[in-house]
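Only a single protein chain was left out; the remaining protein chains are all shown in position.
Chains: A, B and C, in written order; residue numbering restarts at 1 for each.
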């Protein structure tokens, strides 16, 4: 057989709830019960309020850089909803919706962006890792985590979130490859929002679909409409079932869009067209979800008003908590480096205010043995 | 379209000359003219002799670690033959056959493994890079090189060689991705020899074929029988034509086998079965090539004897040259770091024999300004 | 002459070198239409086009690895890494290949690349946007490491770096990107790599610093009212020991100021060498005012971490009182 086909594959795209509210009953039935659909909708609206207030905090100088989540909420939320509390969420920095759903106190995220490590001091029972600043690096931790649980015969899996840009990093490849070859049940959840700051996805991946990345590892893969929470939930649920059964990883490309700037330090008008943004505004996950709920009489304007008032209050409280925390003390930077502080650091810590370099020779014990 | 197919692909495998000498005329005709086929055969036999002698040099303490090439020669040789002299060869360390074909003086390789940087001091006209010790790192250089030539409107392409193990490194992914997305004509030539030292390919890649790696980048890809020099030449020639026309990269997975240990520091019997080795001995590229030549009356035993004697002599000469070179002097380590030596290194260099740390204070000019 | 910020001076140097030499190309994340996250490459994409100002995939090792290939292929690449905290993924390509290629090939292949990286703390940035890794790239042999502290030096040093036949890491102290302006000649000029600058002369103490800290040193010196000589290294590797030693042997006292952690920082090397060269002249131990040996804290504590006028002032008091 001089020329023979040694491999064949194809990739599907899943969508259930279209931007105009059309709902595919055959695929979508039972994916999200009505009561949960309402809760998820309310949750996204709460995250929007959080975004709005966080943005204002930054603009008024009360917080550092902040990355708006607006437009992408259905991805991490759908995943967090579909997974179980025993599963690890290993996030990047645009997954507030999923983290809050899991139970992360909202002020943690504010504290993080307020330049306070206590924002990352998370109850480990929550099984979430802190926001990951260095792009692409956290997926390997997700693989290690799932591996550790597999080793301990737990059925926990991990789910790691990352952007289209992150798929260009070497660590992404190594994480995918480790998981595939060592049979680690990690769900790789790519939020393809079309941009990595100012760089379009075509520069990160010139393949037809980002989901092709998974083919390199023989990994189960699918593309979903990431602004369709039903599709996201179904895809994640299917993947999780597959992972728990086979102990193998899976990949999901969720197509979505960030409606805001990359972060508050960015001005997206410099590199993308208003028409593009407008087009995606029409595909906003909350618009269609609200249509879905209203069509089923699960939602109306008065509920909306009430909920918005509630969200406003909740977020105001969160801000109060975050801003009300006592400032950290200088010594904090020494106190969490190791389980116990080594001697030389103790000296620096003790003398940091009394000596220029935090290691006043006169405080070293050996001084006593001076010969001259 | 709630579930739609968004991507489809398949991968071919090419072979022309089977282990038993069967030759596919329709594909193979004209791929290698008779005269060249003889030369290529002779070249592989020369490389075998080189391998044998290098191995003995190591065993007798006259050279450091050496990686035998035996069994894999058709891959790099086929590629070097199919490419043009204006194309860059960016190799790993098991591509003697291709490098020698390009014109690299054979003693360079010996010098390298004799622990002498002059083994890497290569006439840049040859357009080959030095052996790459850190696995997976050289492919990015190949992309940069091809990019530089494209920038300068040259039709040169680059071809980079690497093993199955190397495809696990992050740099491999980044190189593939850069080339695919920025349209850089680099040929990624993977020599899948089944092992990375003691680790089988299944741990590097659990996909059906390694050629799937390329699907992640939407890159042209094919699998070839790497012990079939006709298939290699055809695949590389096709890829080169495609690259020159489109300025896009391509990927070739060549399945092959190293018949020897990983290096002289390795003992492959610790991790692989004798049967496996035996099986692959039957697929040796030279056995089938010799069959091919003999079937066409291009080769016979007396030519073989004559050639072997010639090879013996050539390699003996090479060893003499490599061993005859004057030893490097200590100062050499200072002299090639920068285009011109900075002051502080000049001091170290000058005083390396007179002072313990190569920077005798008494030789520093400032000593003269002593105040006490 | 124009009154420019550091960012503008660098931008001007890039434009002039790109006009002068079409082997010069820029690549990195967001360096294209967006002009870089600090706007250092602002306008360059428009001016020089897609071919010469290239938005790359988000992959630092890829940026440096391909730059090495570009350089070996005859170009003069200027890769940008967006923040020093993201040099990590490129560490291997920088130290294993860029730094070693000339030595490895005994001059056969060379890597004339200029790696631009914003560096240092003080701008209330997120995690991994405030470190100072210059010692790492000075301990690894084979690189040149430069850090300007003023617009004038920035332009002149960058031009030298781009023309240098070897790999240069050009660290840009982001804290002073726009902190002040300075008269910068519009014509091209170079500031030599490997030469420190005596910022002010003095007889009592020699203070040595580089990058954004130089300004804090200046302030502390002025506040102290003492006659202190201030040296701005400008180049960290190769280091201009002659200027340093001449000064310290004259003053007999030295203070080194840097943002990076104390342990094995450039201050350690300077201190050791000063002792080696000026032992008999030293009136007091060399003082180091540096970052503590801890992880660079998130921004609420960053000013507690960074050497400031107060800590430098303390060092002055301590050393003259010794």
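Observations on the structure shown:
Going forward, a residue touches a chain if its C-beta (ideal position, glycine included) is under 8 Å from a C-beta of that chain, and two chains touch if they have at least 3 such contacts.
Just so it is clear, the model here is predicted, and its values are computed rather than measured.
Taking the complete complex into account, B:345 is the one of B:128, B:148 or B:345 that touches the chain left out.
Taking the complete complex into account, A:140 is the one of A:32, A:140 or A:268 that touches the chain left out. Check A:18, A:68 or A:117 against the missing chain and you find that the one touching it is A:117.
Screening A:202, A:336 or A:354 against the full complex identifies A:336 as the residue touching the chain left out.
Mapped onto chain A, the footprint of the missing chain covers residues 88, 117-118, 120-124, 129-130, 134, 137, 139-149, 151-152, 158, 170-171, 174-175, 177-178, 181-182, 332-333, 336-339, 342-345, 359, 361, 364-367, 369-372. Chain B meets the missing chain through residues 64-65, 112-117, 133-136, 165-166, 168-171, 196-199, 203-204, 265-266, 270-271, 327-328, 330, 332-334, 337, 344-345, 348, 352, 355-359, 361. Take chain C: the residues that touch the chain left off the picture are 61, 85, 88-89, 91-92, 95-96, 99-100, 103-104, 127-128, 135-136, 138-142, 237, 260-269, 271-272, 275-276, 279, 282, 284-288, 293-295.
Rule of thumb we're sticking to: only the chains that are shown with their structure count from here on.
Chain pair with the larger contact count among A-C and B-C is B-C, by C-beta pairs in contact. If you average the CA atoms of chain A and of chain B, the two centres end up 42 Å from each other. Averaging Cα coordinates per chain places chain B and chain C 38 Å apart.
Residues of chain B found to touch two or more other chains are 170-171, 174, 177, 181-182. Multi-chain contact residues of chain C (touching two or more other chains) are listed as 56-57, 59, 61-62, 89.
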